[in-house]
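Here the complex is missing one protein chain, while the rest keep their positions.
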Amino acid sequence: MGSNMAEAHPVGFQWVMEAKARGARVVHIDPRFTRTSALADQHVTLRAGTDIAFLGGVINHILTNDLSFREYVQAYTNASCLVGERFEDTEDLDGLFSGYDPRTASYDASSWAYESVPVEERPGGRAKEQAAPYQHGSGGPPMEGGAQGIARDLSLEHPRCVYQVLKRHFSRYTPEMVERICGVPQDLFLDVCRAWTANSGRERTAALVYSVGWTQHTVGAQYIRAGSIIQLLLGNVGRPGGGVFALRGHASIQGSTDIPTLFNLLPGYLPMPDVTHESLAAYLDGVRRPGQKGFWGNADAYTISLLKEYWGENATEENDYCFDYMPRIDGDHGTYRTAMDMVDGKVFGYFLLGQNPAVGSAHGRLQRLGMANLDWLVVRDLTMIESATFWKDAPETETGEIVAQQCRTEVFFFPAASHVEKSGTFTQTQRMLQWRDQAVEPVGDQRSELWFFHQLGLRLRRRLAGSTDERDRPLLDLAWDYASEDGEPSAADVLRHINGIDLRTGRTVGGYTELKADGSTACGCWIYSGVYADEVNQARRRKSRFDTGPYDAEWGWTWPMNRRVLYNRASADPQGRPWSERKALVWWDAERGEWTGHDTPDFERTKPPDHVPPAGSSGPAALRGDDAFIMMSDGKGWLFAPAGLADGPLPTHYEPHESPVRNLLYGQQASPVRKVYGRPDNPSNPAPPEAHGEVFPYVFTAARLTEHHTAGGMSRQLPYLAELQPELFVEVSPELAAERGLTHLGRAHVITSRTAVEARVVVTDRMAPLHIDGRVVHQVWMPYHWGQVGLTTGDVVNDLIGVVADPNVFIQESKVLTCDIRPGGRPRGSDLVDYVEDYRRRAGITPWTGVRIVTAGGHDGPGHTEGDPWEGPS
Amino acid sequence: MSRENSFHGPLADPAADAGHLGHPPRMGFFTDTSVCIGCKACEVACKEWNNVPEDGIDLLGMSFDNTGMLGAGSWRHVAFVEQERPLGRQDAGLADLPTGPSRSEAAAETVSRALPVAGRGGGDLGTAPVHLGFPSFELPGAGTGAQGRTEFRWLMSSDVCKHCTHAGCLDVCPTGALFRTEFSTVVVQEDICNGCGYCVSGCPYGVIDRRPDDGRAWKCTLCYDRLRGSMEPACAQACPTDSIQFGPLDELRERAARRVAELHGAGVPEARLYGHDPGDGVGGDGAFFLLLDEPEVYGLPPDPVVPTRDLATMWRYAGLAAAALLTAATAVFLEAGR
Partner (left out) sequence: MPPAEFRSYYGRPVLKPPVWEWRVPAYFFTGGLSAGAALLAAGADLTGRPALCRVCRLGGLGALLASTYLLIADLGRPERFHHMLRVAKPSSPMSVGTWILVAYSPGHGLAATAELLPAALRATLPGRLLRAAGRPAGLAAAALAPALASYTAVLLSQTAAPAWHDVRKELPFVFTGSAAASGGGLGMLLAPVAEAGPARRLGAAGAAAELVASRLIERRPGLVTTAYTTGRAHRLRQASKLLTLGGAAAALTVARRSRPAAAVAGLALLAGSVLQRFGVFEAGVASTRDPAYVVVPQRERLAAAEGERSGR
């Protein structure tokens, strides 16, 4: 669901095909019939942006018909926990949860807490500015006193227990409602429900796969929560053949969140310090509350080891391990905020490393206008991508908005070495690190990123040598001493430092449990600790599954601790026995007094299943023998998230920011906490209850093709790939083609309030219209790989998309919007600007369109615009 | 049992027939199109390994196929077929949607109509349809669901040179550039080929072709160089779903028979093998297929025959005609002599 696995992850899809060959039923739920659908047993067409309604329907089906895996749910989820009395559900508040502040469009989550857990009130506006919830990452949010026991009702009957709250919350997500919202006929929907539930339980498991089709929404995080709830209810987490698979966007994107390129995270999902953290202790208290149980309880060891890795001997207990050297965030520094700040003249320099925002980011136009307003821009890429050439050939040069002679940005292009020209690791979608050796020497001036940054560090430090300015200390004190191989810093040595080193012996540590909070260990990323255990590059292992068993234990290395299935303690029952022989993964070996099995047990090895921690314990020691979810602050899988999310403890169906229809479930139309940027250069198409939605009557969604790579920098330049998908096209159903007079292989243009793009028309049965609450809704799909350079060129599809984001992780809503489509080419030159302006006029679009985000209960909330947009429509 | 004929009919050991002694087993491909995901990795891997040039950056409008066909510049070709019919028990999820009639045929028609004026009648790789669509016609029942399409399937299939037991290309090659390898595959020697073009017309599958800029004939070599180095062909290695399987032909034939039985058992009665039968017109293919529809739907001939099968007849009739000519030429003078 939300994944075109066969096309976007063809190599991984081989396992789906293998499972199918062994009798697994494959269901593909997606707005269009893709190469994945072609190989699935069942395809379900749904309206883009309505997955929570669908998943909520499945949850309701499970709960109404009592189809959950009861013992699992009781033992390993928080179903029995009682929610506090102050909590009010969306059912009570017309689509809002308790704690909503319309002024900041954010929640104070304190009323969502468990009954017995004291929580102070915490207005959410600030958290929303920093994507704070995401900072809790895999750890779950801090929860004070979690170890002291939470009020529970194991019978799951108490009206305020999570199970009952869940039941009430989703009670109106009926098959009829799913049909009306998603356009999925009831029979088809029930087929999916039956297949899912019939293939779950003690003897069987079902896996759920998603990709960016789920994440790139204003409610993306809640999509995944909804899927996780189903998997928890059905006992499909921590068990073989189960799970929620997040297929990442491309090679090593998993790696770039583990060791992040994100503004608000440090390696291993430690949060980036913010301006309120005046000391290391204050920071650590923000990560884990005193007394909290679970492995986040050791965040001090992880953080101090990281600081020791950064600043080496200069980091001492006396100077708080150089914690003050860490930059602090004070707001949203995400990519879209930054692009707007560039437009507004607040940013002077920009590094682009293997990224092509002129094509690959939502609202490419905003990106380009931002980049055209810098002092300098560094682009490191394999070829001259659009983000390096925008100043002379952007679409805005056609319209006259960027003039090459006047563009002030100085662009520095550095040719980059490709993945075969350097050694290093990829961290793949399954958290597996795989080492690759250098195959060929880079040509000419091409250099690896590692070389570039190592050199940049060396040269900056040389420039600053002797400086007495306090602000230069962090750079001058860095431990910048990697071993070198043929003049290049050794990637293997970097991986060794990431693994962590016992500073007393100088040898690598065996895993994160060996990390210390006393400064005696250094570790670049605690979750990767163990990848260089025993001084061996474990990521370089290549022992086939035919030699090591089905879990490929010696093929690469998977974090954490080479565990292939997270939370696999849940594959055994509370007493430590496999739920069934068929589905045995790890179990308690009473004789030897340890956990054992086919995978590395995700549990303290010798803690017996019946262990009850003594009162007053904290951290890992506070985990019971049946607390399978060892990272969570209560040891349980969360059906209901009492904290940690900006947009509610439970997934709720909200319409996308741009939608052709009114929310049928609540007065609240779209996510009440989505991040909007009301600016003249970031217009939104109107959505109900706003008027003039009919100007953009169709649902638009964009995605990738197998044949191209994201923004095309690595594929449009290659003849063998360019010829396979040689031209930008737009897929429409036969019905929409008839409605708009579009012809197969003819030309058409797609229009939003941002711009219009031109493409060849592909009329295909793979697209189908839907009945949405009594009217026919058409969907339009485009691949987004094209730009103005390369062997095949075309309009930038991402220019159609405006910027509006999820409040948890700041991801843009690029998988669903509204549009119009017309036959023939788009206007050229400055006529295009007038043409789009005309559409905006007809749709009555102003900076206030789409930003009055509270619509529940007849509210007329404030518009969330930026500063002083222009005074009314022109 | 009659003597095995080198020109047609079943032939147990083509390599031996070609004079190889103590050769390895016959190697080939079994392409199981029922698991092809249309990723085209085979096309790219083949081009990378064999240095096959790019051959046209044109949108063809043939579903996701922008390669068009096999040829000198494409030794693997993934066909994409969109059809208004079900695939086994697959549920395309169209029932009860407000659909109108299918346009799969109409889209194919758009391409088909443009071909006669295209290069070599569309016989050139990557021939772009020159006629950009025609006005859409009325769609009765659109939006009512009354006459709506409810079935759909999307077939994908990676085509390749068949490495026939009796290879038309090899038979007609006048220079010996085409030869039968010790693996019983058929390979062009690029240093010998003089571009006479005969093989192009000799192939009953339309596989081999001449490169206009280079003048020589090219086709899949079944990665002869890799085979000699004990590696599997690039396409098979790149195929993520094992749709392309490489191995000794005997093994592949057994595997294929099992797979067909399996699919029949799973409610896919349309699964059938193509090119596996040593009794067919080319003596069986070294590269054979599991298809889900008639071969012609994928652009394959339903009953190919190696032209050489009829060679004896041809020479016989040519001999008769020659004799007649000689007789006539003599007669015209004899008459004159009288």
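List of remarks:
As written, the chain order gives the labels A and B, with residue 1 at the start of each chain.
Keep in mind that, in the parts below, a residue touches a chain if its C-beta (ideal position, glycine included) is under 8 Å from a C-beta of that chain, and two chains touch if they have at least 3 such contacts.
All figures in this text were calculated on a predicted structure; none of them were measured in a lab.
In terms of the touch definition stated at the top, the absent chain reaches B within the entire complex.
Only one residue from B:L11, B:M27 or B:V81 touches the chain missing from this view: B:V81. The chain omitted from view is touched by exactly one of B:G195, B:G247 or B:P278, namely B:G195. Touching the missing chain, out of B:G123, B:G247 or B:P278, is residue B:G123. Touch with the chain omitted from the figure is made, among B:A12, B:A261 or B:L326, by B:L326. Those residues of chain B that touch the chain absent from the view are 7, 60, 62, 68-69, 71, 79, 81, 108-109, 111-113, 115-116, 120-123, 168, 171-177, 192-198, 200-211, 214-217, 294, 296-304, 307-308, 310-311, 313-315, 317-326, 328-333, 335-337.
What we mean here is this: only the chains that are shown with their structure count from here on.
Averaged Cα coordinates give chain A a centre that lies 44 Å from the centre of chain B. Against chain B, in their complex, chain A makes its touches with residues 6-7, 10-11, 13-14, 17, 21, 33, 35-45, 183-185, 187-188, 191, 705-707, 719-727, 729, 733-735, 737-739, 741-747, 760-766, 768-771, 776, 791-792.
The part of chain B that touches chain A in the complex is made up of residues 35, 37-41, 43-44, 47-48, 53-59, 61, 63-64, 66-67, 82, 84, 87, 89-104, 106-107, 110-111, 126, 129, 132-136, 138-139, 142-143, 149, 152-156, 240-242.
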